[in-house]
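Only one protein chain is missing; all other protein chains are in place.
Up next is chain A:
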Amino acid sequence: MIEVPLQQSDTVLLPERIGELTGLDQFGMAGELLAAFLAAFVVGNLMLAMTGVAGPWAKRKITAAFTDRIAVNRLGPAGLLIIVADSVRLLSKEIIIPENADRPAYDLAPIVVASSALLGFAVIPMGSGIHLADPEVGLAFVFAVAGIASIGLVMAGYASANKYSMLGGLRAVAQNVAYEIPLVITGMSVVIFAGSLRMSEIVAVQQETLVALGPVAIPAWFAIVNPFAFVLFLLANFAEVGRNPFDTPEAPTEIIAGYQTEYSSVYFVLIYLGEFLHIFLGGAIIATIFLGGPDGPGPESIGIVWFLVKIWGVFLLTQWLRSAVPRVRIDQLIEIGWKGLLVLAFANLILTAVIVGLIA
């Protein structure tokens, strides 16, 4: 038997830090709960603010730049205040609920989509001490929580009682079913290197120097150690979050807007936010397990900057693909997933295991 001792991580997490700063840690259990709540509030709103910027503003700006247009530029510097205008506009829209809607499910779906994506950020180490929780099962937790969103999409698709929504919801499932396995199996090849599911340890392993070229030390980021796995993971991730070339569940030219066809007002905002949170969660997972998390040149205290740069890099990539790559058909999508990515993911896992075994 190999003993793997269960241990608390030795990194200082955000709730503890807040507990110390505000003196809440002296009040026992109640103080602990309050500090955790405050920390969660900080993390949640940080991510929401980022998606708030990305949704109404960055997406327009980026798409406009790719298609040679001028995007929002009237309100505030570079049109940034459009975010405020948009949120007021969207929240004050009349809500139109289709007459055949399946009520509790129809109302719950937007909440499920938005909150499941937000929950995934709990275990992501964002650098500069912004790290909410560091459980033993970090990576598995993130995959599990990100998977909940597809339930929300099915609920939205079924409860709307609209044919396009139904098709969109079913397509979302087909896609998640096809790409979840390659995603997790590829993530597992990182676990083989790191020897732990704990996010802080996966990040710590990547901070070692792989090769030193004179003054430049190349870190052992898993994207550099195993670029094949990185590409596989990126592809599977785009399918998982439903972005081009795998955006068939929404496919505006085929099925209107898929599962969100019948959603308006605040419900639409929540589903839209949930999707952006999901893109950023995917970016955060990629940054953490392949790009060294908050690792980067400079002092450790600016880790959050590097982390955000990496997440926005992945976001920029999704938007570039949105402008540049055509959508694959739903039947092609199934075949790419099961006949291509799944086999490659297993090949990657076995090769990684063999190479690690031979080196060790």
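Here, contacts are C-beta pairs under 8 Å (C-beta built on N, C-alpha and C of every residue); 3 or more make two chains touch, one makes a residue touch a chain; residues count from 1.
Throughout what follows, contacts and distances are computed from a predicted model.
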Name the absent chain as its UniProt record does, using one of the following: "NADH-quinone oxidoreductase subunit A", "Ribonuclease P protein component 2", "Electron transfer flavoprotein subunit beta" or "Glycine cleavage system protein T".
"NADH-quinone oxidoreductase subunit A"
I'm checking contacts with the chain that's been left out. Which of A:270, A:308 or A:344 qualifies?
A:270
Considering the whole complex rather than only what is displayed, give the residues of chain A touching the chain that is not shown.
2, 4, 8-9, 13-16, 19, 32-33, 35-37, 39-41, 43-45, 48, 88, 91-100, 110-111, 114-116, 118-119, 121-123, 132-135, 140-141, 161-166, 170, 173-174, 177-178, 180-181, 184-185, 188-189, 191-192, 195-197, 256, 261-262, 265-266, 269-270, 330-331, 334-335, 338-339, 342-343, 346, 349-350, 353-354, 356-358, 360
